[in-house]
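Of the protein chains in this complex, all but one are displayed in their positions.
By written order: A and B. Residues from 1 in each chain.
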Amino acid sequence: MSSVVLSQLLLGLINGSFYALLSLGLALIFGLMKIVNFAHGALYMLGALLAWLMLEKLGLGYGWALLLSPLVIGGLSALVEIGLIRRLRHLDPLYGLLLTFGLALLIQALAVMKYGTSGQPYPVPKFLVGADNLGFMILPRYRMWVITASIVVCLAVWAVIEKTRLGSTLRAAAENPRLLEAFGVSVPRLVTATYAFGGALAAFAGVLAAPMQQVRPLMGVDIIIVVFAVVTVGGLGSIGGSIITGFALGIAEGFT
Amino acid sequence: MVRRIAILTLTSALALACNKDKGEGGGEKGGEGKGEGKVTAETGTAGEKSGAGAAGIRIGVLTDMSGLYADLSGEGSVEAAKMAVEEAGGKVAGKTIEVISADHRNKPDVGSAVARRWLENEGVDVIVDVPTSSVALAVNELTRAQNKVFIASGPASADLTGKACSPNTVHWTYDTWALANGTGGEVVRSGGKTWFFITADYAFGQALERDVTKVVTEAGGKVLGGVKHPLNNTDFSSFLMQAQGSKAQVIGLANAGGDTINTIKQAAEFGLGKSGQKLAGLLVFISDVHALGLDVAGGLMLTTAFYWDHDDGTREWSKKFAARHDGKMPTMVQAGVYAGVRHYLKAVAEAGDESDGRKVVEAMKKIPTDDPLFGKGTIDANGRKRHPVYLYQVKTKDESKAPWDYYKLVREIPADQAFNDPAKTGCSLVAGAAAPADAKGAADAKGDAKGAADAKGDAKGDAKSGTK
Partner (left out) sequence: MTSAGRQRIALLVAVVLLCAAPYVAYPIFLMKVMCFALFACAFNLLLGYAGLLSFGHAMFFGVAGYASAHAAKVWGLTPELSIGFGVLVAAALGAVVGRLAIRLAGIYFAMITLAFAQMIYFYCLQTPFTGGENGIQAVPRGKLLGLISLADNYSLYYFVLAVTLGGIAVTYRAVHSPFGEVLAAIRENEPRAVSLGYHTDHHKLIAFVLSAALSGLAGGTKAIVFQLASLTDVQWPTSGEVVLMTLVGGIGTITGPLVGATLVVMSEDLLASLGGWISVIQGFFFVLCVLLFRRGIVGSLAHWWPRRSSPPSSSS
């Protein structure tokens, strides 16, 4: 294969990593709650923003950001679920969609107010600086890390969903929540946890993205539309489908 | 049914009432609306539609306040305009001058809506800046239709003095032809024969690519290919890979502001310089160099009409500017706003009447320009402001001795060579101009622009201030 083709393939995989991570979270949330989480892009942006803030204000570097940002954003998502989304449980899930849409608007607009529309640069962490000559292209080390991290996380989540007891509980809740409650499982708590986890995944993707693209308040806006496409095509709610479609779309994008 | 109508009427009344008040506070003040002049002109009754018939002259700075061009224009442009107004004593021909501003967010629909409202409804006499060519082209049409003035100190597209030329527009500072001739010509001369373009896919990028391609091919070079990217793009990796794959000697960046910064940064990440390919930033501002840092930007060639450290005159003004603008030195766009407004005010004093845009622009063309920033210059029949342009190279970190000491002079391009010959631009205003390939385009543009002015044929603009 010519070097151009190979390099586009690799670049596509990098973009696909973000699509896969984000659609994973979205698919999880949709599978259980039947709500399309429009706020996913905003959470992704908040993850990156938090990483930047941690660096600016607290001097905490990338490693800390990778760990803490998802936790904080996950917590925030949990609060949003309990405080707002839960109130619409009894209604058509379309209202949940509208709510998350409004939330996305609000969060992004607030970020723009504070930080303007152009981005804040976020430096590549020192231990990942530099590039490797792969022969057909020079690949910055950081981008290699992005592919690795997302594949690992995607596989881990997929394994949990498909192979563990927790995963089967989740799948049961998606199929028949009433029956599951009869078994003594608190479905509302499961829902909150899932939404929080989805938010954490989005934030994780955000932190990964921060050194590559600048931290911009609107960075979630364009990517979320693509992610919706991924999730719709990959089968709304299917974990494996979303992951694979995510990577595939990234690669396809690279060639067009 | 009655209830329905009552609700509708109430809402409409509310809407109208609120719109009524707009006449006073009015104007789309962008950002936090800092520091706009107080409205000294009485705007009379609601939604006043008259031109500056009211007691003052209104200057509207339409710019990018928060996007990828905000640093090279934005608030700095507003400050520059205010400096020019203050220097003139805040008054000209006995009328007070007011500066308002708005954010066009680099979108033609937002920009033209603001411009239209300013011109039709808020008595703005002249629009300045507009650093985005697609918006500038739209504003160009509006000022032509409403017979007001457009001082285009921000946009690059040479079409503003070419097929879209207008008797109401003065294109200040620079254009794509000058850039192509400057940086483009120099790079080809120093050995860069094969080119690959990374182009921002809108009016500016397209015009720049077109003009540089012409220069390259005329000098015996070859364009191997190019790729177009959306405005305000963040990830250039795939475009850079294609550029690399083309094996062109020169990768021409037909983009600006944030886009250029990102491309250059990522090119460094992907080790593009190592394989012998050179990056040619076709439009680079001092704000970009400042953002990139000299490690990354050092060695870049660029063409500019203004550099703060050029001579005593520029230095003095720039220091005054920096004091009002966070210590940042002015870019050529911001300098152009100052010089343009200054010359406009001189022309208004001469013409005596600011409400007839064409008359004012004629006066602007008649009076030779002279200011400490661009030196002595003239304005051509097609609206092109002519002054010398300079080729600079960015210093490396070691060469730079002080903050903002970024450039070293390579060559000065004298005024008569810096810009395109008016007769060759395809502008219909220039007597004996070569019939351009799309004469229809120019004719259409002028025909459509009859718009709200109700002017027929070549009626000289009777001040159609829009009052009925």
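Everything below uses one rule, namely that a residue touches a chain if its C-beta (ideal position, glycine included) is under 8 Å from a C-beta of that chain, and two chains touch if they have at least 3 such contacts.
All values derive from a computational prediction rather than experimental measurement.
Contact with the undisplayed chain is limited, among A:G61, A:P93 or A:P121, to A:P93. From the options A:Y122, A:F136, A:F204 or A:F228, the residue with contact to the chain not on display is A:F228. For the chain missing from the display, the contacting residue among B:S77, B:T96 or B:N121 is B:N121, taking the whole complex into account. Considering the whole complex, the residue from B:Y202, B:F285 or B:F321 that touches the absent chain is B:Y202. Within the set A:L71, A:L105 or A:V185, the residue that contacts the chain not displayed is A:L105. Residue-level contact of subunit B with the missing chain is found at 1-9, 11-16, 18-20, 22, 25, 27-33, 46-47, 49, 65-66, 102-103, 107-110, 112-113, 116-117, 120-121, 134, 137-138, 141, 201-203, 230-231, 444-445, 447-454, 466, 468.
For subunit A, the residues touching the absent chain in the complete assembly are 30, 34-36, 84, 87-88, 92-95, 97-99, 101-110, 112-113, 225, 228-229, 232, 236.
In the analysis below, only the chains that are shown with their structure count from here on.
In this assembly, the C-alpha centroid of subunit A lies 39 Å from the C-alpha centroid of subunit B. Per the touch definition, subunit B reaches subunit A in the complex via residues 66-68, 70-71, 105, 234-235, 237-238, 241-242, 244-245, 258, 262, 269-271, 274. The part of subunit A that touches subunit B in the complex is made up of residues 2-4, 7-8, 11-12, 14-15, 112, 116-119, 131, 133, 137-140, 143, 212-214, 216, 219, 254.
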